[in-house]
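To start, the structure under review is shown below, and the notes come after it.
The other protein chains are all here in position, but one chain of the complex has been omitted.
Take a look at chain A:
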């Protein structure tokens, strides 16, 4: 019924169009939209989708995540809305079993990866998309924590629970961006003890400590060596902030007759040397060159500025571990999103993965 109405109104998303026709869809393509106002009185049983249908819908949406036909904003916008509709159907039916836990985990993962990818997009509406995405991330995460609690029995263990709790800590590194959430000090009070003692939480708390104390070297290097892909996606925006702090400290306390070598800075901050130079320039600082062509940052400059928020261009982490595995992280994560398998925390066996993906492609090629 909704499909017909939207066909008439031409309110079909790109993914729902049959052969690109904005006026036509099909039961396979059309996905229920998020509805802001629902009147319970006129709601019928047929309007709300049962759990297995919702699971299939979620699978379908996750498959779209790596679609290359359209720009990421379009992909994100569609999946964002339709997932929200799934959550709406779930909460209307008050379903909270362990299958829902798995669904929410996948949706939270989507929001985290989206946040990461949106940062690399440009466009006038990116910042509002980002903001809304973050809002839904927090809401879905909060619901997920309630679901864990509701499904906690002496036998059940949710494999990913500790990692999902670590996300909360990493999302609240900067106490100023709290919003209406609880401060970490309060939040820690009701985290179950076994979660607090997990590896993932210890990592997150270590990162929090480095952030609060301003230990920029430890912050960046520990992230590089220990963060999982999803944890990295969340920490990413703070990395720039920490780099800016490092530059400020070096400029403030560095011995003026000994300008700081950019090579050393690049290792410290895990950036390419040319990126360090650009970063310094973004912060209003000049760099210098010596006779042998080595680059330096002279200290005690008075022109240091602190560009707010997104003005600092993000330079990716120069990391062998991430570079090697980034594509595979993405592909494996999409796979995990699609089939709901547990997310691996440790390094992937990339050779095995390469072989596997290679053989999948070869197989596909044969069957074509």
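Couple of notes before you dig in:
Keep this in mind: contacts are C-beta pairs under 8 Å (C-beta built on N, C-alpha and C of every residue); 3 or more make two chains touch, one makes a residue touch a chain; residues count from 1.
One rule holds for everything that comes next: contacts and distances are computed from a predicted model.
The complex appears with one chain absent; UniProt names that chain "PCI domain-containing protein" among the candidates "PCI domain-containing protein", "Guanine nucleotide-binding protein subunit gamma", "Replication factor A protein 3" or "Glyceronephosphate O-acyltransferase".
Residue A:250 is the one among A:250, A:276 or A:317 that touches the chain not shown.
Touching the missing chain, out of A:184, A:207 or A:285, is residue A:184.
The residue touching the chain not shown here, chosen from A:91, A:127, A:175 or A:288, is A:175.
When the omitted chain is restored, the residue from A:53, A:142 or A:213 that touches it is A:213.
Along chain A, the points of touch with the absent chain fall at residues 175, 180, 182-186, 188-190, 193, 196, 208-209, 212-218, 246, 248-250, 252-256, 258, 260-261, 264, 268.
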